[in-house]
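The structure appears below as structure tokens.
For this depiction, one protein chain was excluded, whereas all remaining protein chains were kept in their positions.
When the chains are written out, they are named A and B in that same order, and each has its own residue count from 1.
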Amino acid sequence: MIEFIQGYYAYWAIVILMLIGLYGMLLKRNLVKKLIGMTVLQSSVILLFVASGTKWNGTVPILDVGRSVDDPALYINPLPHTLMLTAIVVGVATLGVAFALLISVYRRYQTLDEKTLLKQMQ
Amino acid sequence: MIEQHLPLLVPITYLFSALVIPLVGLAGRRYAYPVALIASLLATFAAARGLSVALREGAMRYAFGGWAPPIGIEFVLDPLSSCMSVLLTGLTSLVLIHARRPVESEVSGKEIPFYSVTMLLMTGLTGIVLTGDLFNLFVFLEISSLAGYAIIAVGEKPAPVAAFRYLILGTIGATMYLIGLAFLYMLTGSLNMADLASIIPQLPLTPPLVVSFAMMVVGVGLKMALFPMHGWLPDAYTYAPSTSSALLAPLGTKVAAYVLLRVMFFVFQPSFGRDMLPVGDVLTYLAAGGILFGSILAIAQKELKRMLAFSSVSQIAYIALGIGFGSQLALTGAVLHIVNHAFMKAALFLVVGNMRLVVGHSRIDQFDDSLRRLMPWSMAAFTIAALSMVGIPPLAGFFSKWYLVLASIERSAWGIVAIILLTSLLSAVYFFRVLERVYLRPLQAIGGSGFESLARKEVTMSMLVPTLTLSGALFILGVFNTTIVTKVIHAMLPPAL
Partner (left out) sequence: MLPLLAVMASLAAVPLILLSSRFPNLRETWTISAAVLKFAFVCALVPGALANKSAVISLIDLSPGVSLAFKADPLGVFFATIASGLWIFTSFYSIGYVRGLQEEKQTRYFASFAVCLSATIGIAFSANLLTFLLFYEILTVATYPLVIHKETPIAISAGRKYLAYTLTAGVVLIAATAWTYHVAGRLDFRPGGLLAGSNLGSGEARLLFLLFLAGVGVKAGIMPLHSWLPTAMAAPTPVSALLHAVAVVKSGVFGVIRVVGFVFGPELMHRHGFDSVVMVLAAATIILASLLALTQDNLKRRLAYSTVGHLSYIVLGAALLSPSGFTGGIYHIATHATMKITLFFCAGAIYVQHHKENIGDLNGIAREMPWTMGAFTVGALGLAGIPPINGFFSKWYLGIGALEANEFVALLVFLLSGLLNAAYFFPIVYRAYFRTSEHNNNGHGEASPLMVVPLVCTAILSVVFGLAPNLFFGFFDLAMSITQSVLSGGRI
């Protein structure tokens, strides 16, 4: 059991992050806090991908004369990292759109509290 | 020469025009609309060409940058994706022909960003449909979602709030999908759909595989507003500008349904969600709940757009139902309903756009027979689309329900048969509630008199023609449904069911 927890400690951290993010998105009343939750959630997924590509004693996949090129165990898989570059861009764009929406919401309702907003919408 | 680039042509056209529109916009706002329209017509042409090639010669693949898959990213033009892209581009063209006046009146001053973002939306939607790579699909999903949030937010006063709620739930959906993808990648080391389809059947049924499948289904379910994850949809469709709802309601959720179909039957083998895991059954139950829930709430709505939105929740669930059953008949029904419902909902939302332009509102309790006097043709189009939604043959709506009923009987799912038929009646209730007011309720405004003095105020031809084309198409889709089913839909279903 201890081994199970220890062996996957990075993933446990990611799961906790993920839950924090979801909690923020779904249960916080302030819309900006929802966005913070969203960022945490997205980061957790980015970490999940990155963690999956990492390995002990691995290095960046750049040709190094001192290392053997035949052994893939020596190199980190770069694909998850590059995928996550795209995911980060997507996340940033989402955040930008979300902030734009929030500004527009605030201009129209002078509040970012979800409960007050829903009351005003009716 | 151009033939080999066909898979790429549709999204590229949209993307290019999304960039060109702001540039020509510098010369004047009025140039934005024609560029969008021309791009959309070109894309339609390319998509139609693609469909005929795909049906004639089978799947056509396009590897980006010459990197052969599974290392590189590829676009795939198979019958399913080419049919979806024809549907997307064709409906967009019709909606755009209709769009000029409503956009001028509802988002005046913001035409350039509106059309540019609309093109971006279409880039995303067509990209989702055509890509052969699961991560690429995620990126296109987010492109289309972000564009969708934007064109919803420019609507009425509460629109940004609705868009924000959509954004929060949509992002959760996309993130779920991405988590599922992470597990799948860890297990297989591949992101290419065709490659995955050959690897997955050899994998043992381990928890990570199950989690990845479930996460992807849930994530896509959120995007397609599958009950009970539909919370974002009614507000978003209600407060968005007419043109945005006319684009998003028929197309946005359908593309998510396409992703579900793709993941469940093409990436994973069909038996995976059906026999190894009870995902198909769960989907069926959720769909049955959604069909009933959407229809019942649609009856309670006072605003026409909102009623149509809830009816969408119910109709999407029909598609999910077909996917859940996963038999040949059921998938036929599901795909046919994707097409039919897109036409019906587009026609209905266009009529709402016409209404808002002519009488300035779409509140059901204020409808009276001045509407049919003012806009007889729009109302005729509405009536046809409504009858099709109810499922009166030979209109299109009947036949997708027919296949779904056949599929349910095939599975001896009598409860589902009852629900499908009951919902036909419920939709009759909510549509006849509107029709009765439009055709039979005496004019309310000036004490019932003055009906004869009302002059006809029908919308212009540019708006009327797309509306009537869509509702007229319902006859054709209905009468020739067998041709569509045997020639097109059977070609696109997964070979091993």
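Structure notes:
As a working rule, a residue touches a chain if its C-beta (ideal position, glycine included) is under 8 Å from a C-beta of that chain, and two chains touch if they have at least 3 such contacts.
Just so it is clear, the model here is predicted, and its values are computed rather than measured.
Contacts of the undisplayed chain with visible chains (whole complex): B. Looking at B:Leu184, B:Leu283 or B:Leu387, the residue that reaches the missing chain in the full complex is B:Leu387. If you put the hidden chain back, the residue from B:Leu55, B:Val479 or B:Leu497 that touches it is B:Val479.
Set against the missing chain, the residues B:Ser144, B:Gln301 or B:Ser424 yield one that touches it, B:Ser424.
For the chain missing from the display, the contacting residue among B:Phe183, B:Phe310, B:Phe399 or B:Tyr430 is B:Phe399, taking the whole complex into account. Mapped onto chain B, the footprint of the missing chain covers residues 387, 390-394, 398-399, 401-403, 405-406, 409-410, 417, 421-422, 424-425, 428, 432, 436, 440, 479-483, 485-486.
One rule holds for everything that comes next: only the chains that are shown with their structure count from here on.
Of all residues in chain B, those touching chain A in their complex are 135, 138-139, 142, 146, 149-150, 153, 157-158, 160-161, 163-164, 167-168, 171-172, 175, 178-179, 182, 185-186.
Touching chain B in their complex are the following residues of chain A: 18, 22, 25, 31, 34, 38, 41-42, 45, 48-49, 52, 80, 83, 86-87, 90, 93-94, 97-98, 100-102, 104-105, 108-109, 117, 121.
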